[in-house]
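A protein chain is absent from this complex, but the other protein chains hold their places.
The letters A, B, C, D and E name the chains in turn, as written, and every chain counts its residues from 1.
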């Protein structure tokens, strides 16, 4: 029995609010239950130095938790003077995932930066970030087309992500904090609309997991992410 | 004529939403028109090293703008590895102002940290932060009393703040970005409910200002802050 | 009664020594009683990146206290690896004040950096810095004219600064450390020779201050700064 | 056809040299073909602050590439002043994997730090690090038992790791640099001797991968890691 | 012929001004011609962590050049966020030299920090720093005895230092900047009053030097340092 009485495969209520702030070219607030992440996509002309002269664009991401997004306050990274390993790991994951959704040649020498700032955390912030960031990026691409910066749509396919895990011996989908903090295994899965995998990151926090459990978690993720694609599509219409 | 058609003394619509997030002991979203700041007050046992053994509490603040709170994206301070001078200046101002509102002896050896994160900026973020942070701090103090951590209320008086300035030769209250960016003078005023001054910071960005203009700006601030105290009081009831 | 037996409006003996060091284009040691600040103005061709291509010059400042300028040794900022908030706040104030004294278009694409290093501190280091830095800057401008770098004098007017405050209930001018450390209110005022205000920064360290007290402090500052302009003028002749 | 003429499932020659340096409690040079990593395990009394008072030990890891371990020289992280995201991500992975191999309660309040320094890189440095670090850790545990610091062996099971991927459309094991740099998908798998999974990190660098490809890569990894356990065992006898 | 018309062995006029600032326990301005260094010695109770519990004291030093101590302005290290290699090298040299002059056991668990801040540079700043810092340290030791912190004098012997070098093929003493910047070899020598060597640091900047030249430079240094001990003694009487 899950603390929230959800079934093993049941994800939390998800809401996707577009145009949440006014300045960004794409601005999405995504909520998975009590997890709330603001995803702002910014368009900038030009590309970072290491990409120059290749006729291709670049997509990057930054991730941060507000100090009091969690039960107890954590130090502000700007004040400590560096981003922690967890932050860097997550924003690299988000950026890689987003780049897998776009044809960088069609993007031209432009950069899209997606800032994922966690306003409130209750588990699954990185997968919520990816799912929301994709919508914000799509809005930024539309803005670029409306402005005439892009002639064609460089989006190859939508992407979405969910966390799955082994909780008290059972595979479950979309872990909230009370589940995540005691789960034996935690796995983040990023997929394309076309049913393929972009990233799979499974970690045995408590107990090693079997190949069968791995398969069950992947199946749960597959089903959950299908629902997320529906929700992204409704939000975009 | 102001871009927003407001009169010289007219402040923008202000809303104060308490309990905006679920984890912080005090959590307030304050909006001055399009300026939106999330103020989260966190209570921690103990005080910083330099305050130990004095039987007094401590109140501090941190301030940050989300990278895309503004028209163009600014670098994330955590990623650059340090907080800029403007950020440090503002969070020192917020913290000093909050400490002026509380009897630190009655607070006991406890620390309240108020995080002011600007979700969206349209001028006046530091004064909005102070006005919202005071409400969040009051909620944190109530939480401490409810938990039995405090026997009496250490609040001496509410504080609130507004920006005033000289815009095209005329003193006006509560500048929005389009006004602020071309104002000759910009002044931030922090006051107590009891009609006294906590901080006055006036800067001639373009043209030096006269003693008479200084007086007119102070009068505008005084009137505006009175309105803000009304709004704080309604929010707290 | 002030510890030094000065009257409320009486400033400390001020001396301004030009050409204190040999390398800088302008080099001034300014002393307000036991407060001693070395102000070195350096001229560099070109402007910082964010100013390029505007046909305008730039003036900036850096401030630092020698570790043992004070009663007890404070950590060296270079060794701690960053400048503190107080330092950044002060050097931003000095630089803004100096820029308000100069027509940046007439300066051409040149940069003047004024380093204010506090050799010995006894209160009022930031206002002494501004008053001395203005003289050093004037010497650097003369050097530029002598070298043929400037055709006309870009100086709009001299600036000078003083601290005022409320000490044991009474407004006083030019606080020394023993006064400053217990003052209820501390206010720094920067003015032009033409009798206008550049910066007013008043802070209630202990007790909030009234509008009347604010006025009295401004009057004291006005009178004191008039004396400082006299001293700057004698030094420059 | 692989550049090295290896079959899809064939791993490179692996050698494990114990006691490679003289000071560390466990010191292993592991080689996967041209990839060479020095894994030094250091035993320290006590645990980090966040672990104190729990009666448990701690295992951590640090990872670094010598600047010229690669084809072109990369900046030294100590000289740039911070560890990059890739480094932090890898050393977090190594440390998590090692902790999954040990009963931290039986370790007592002691810390083992395993430094993985890449002397020469040719793909698969993180999985080589894990496989070698486990042997170095086992030697450090033996040293602790010989010294009487431990009464029982806290090792739960050996761990080992390998990289697998999709290269020109085919799943292959143990990618070298020329394969890794153009692989469509790259996956790192960490397993226990008991046939369970500790970590699975799959990333579509070029093309998304199917669930079937995922399964094939896992099978290749499973077979390769079995060989690695044999090699660890021979090295330890 | 030297630019200053000095003979090969002739040092510049040296002045040692004690009590140059009012707060430090020892405060010396030392001048070697146009090189001016302020040496402030600060006494602090206790010792750094790595010295605790040994019943011994500690002596350390910090060195810095004011940004405009030199012909062209150099960046402020506090603002760049780290001390350069040259600075660290010099302050380690000063501190080692001072420690060689004192019996750390007789100092008790106290720390003396000597800050050497170069007000104006014209060559030989590190040797001037050592020579001045020794006098400032002696004053700090006297202060400690007067306060009753020390029962006996822990000074073993005075130390002093000078630079020597090969300039246009000839060995000379006490190089000024115009000599130093083109010298083939530069050597810094630190000695005790008792005629022994504490540090010898010779560097061939341009041309390698012979064993004979080494000997000639050492002889010049020996003679020059004897003069410096005379000057220290007069200053202290």
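FYI, contacts are C-beta pairs under 8 Å (C-beta built on N, C-alpha and C of every residue); 3 or more make two chains touch, one makes a residue touch a chain.
The model shown is predicted, which means the values in this text are computed figures rather than measured ones.
*Asks:* Looking beyond the chains shown, say which of D:51, D:106 or D:119 touches the absent one.
*Replies:* Selected residue, touching the omitted chain: D:119.
*Asks:* Pick from D:40, D:97, D:110 or D:163: which residue touches the chain that isn't shown?
*Replies:* D:40
*Asks:* What does the interface between chain E and the hidden chain look like in terms of residue numbers?
*Replies:* Touch with the absent chain occurs at residues 82, 84-86, 88-89, 91-92, 96, 100, 187, 191-192, 194-204, 208-211, 214, 218, 222.
*Asks:* Give me the chain D residues in contact with the hidden chain, please.
*Replies:* 21-24, 27, 34, 36, 38, 40, 42, 44, 62, 64, 66-73, 76-79, 81-83, 87, 113, 115, 117, 119-120
Simple rule for what comes next: only the chains that are shown with their structure count from here on.
*Asks:* Check every other chain and keep only those touching both chain B and chain E; list them.
*Replies:* Looking at chain E and chain B together, the chains touching each of them are C.
*Asks:* Quick one: how many steps at least from chain B to chain C, stepping chain to touching chain?
*Replies:* The fewest touching-chain steps linking chain B to chain C number 1.
*Asks:* Considering chain C as a copy of chain E, what rotation angle in degrees (nearest 5) results from a C-alpha superposition of the former onto the latter?
*Replies:* An angle of 180 degrees brings one copy onto the other.
*Asks:* Using mean C-alpha positions as chain centres, tell me how far chain C is from chain D in Å, no decimals.
*Replies:* 58
*Asks:* Nearest whole angstrom, what separates the Cα centre of chain A from the Cα centre of chain B?
*Replies:* 33
*Asks:* Which residue numbers or ranges of chain E touch two or more of the other chains?
*Replies:* 81-82
*Asks:* Based on which chains touch which, is the overall arrangement a line, ring, star, complete graph, or other?
*Replies:* Looks like a simple chain-to-chain line, open at both ends.
*Asks:* For each chain, which other chains does it touch, given as pairs?
*Replies:* Touch list across chains, by label: A-B, A-D, B-C, C-E.
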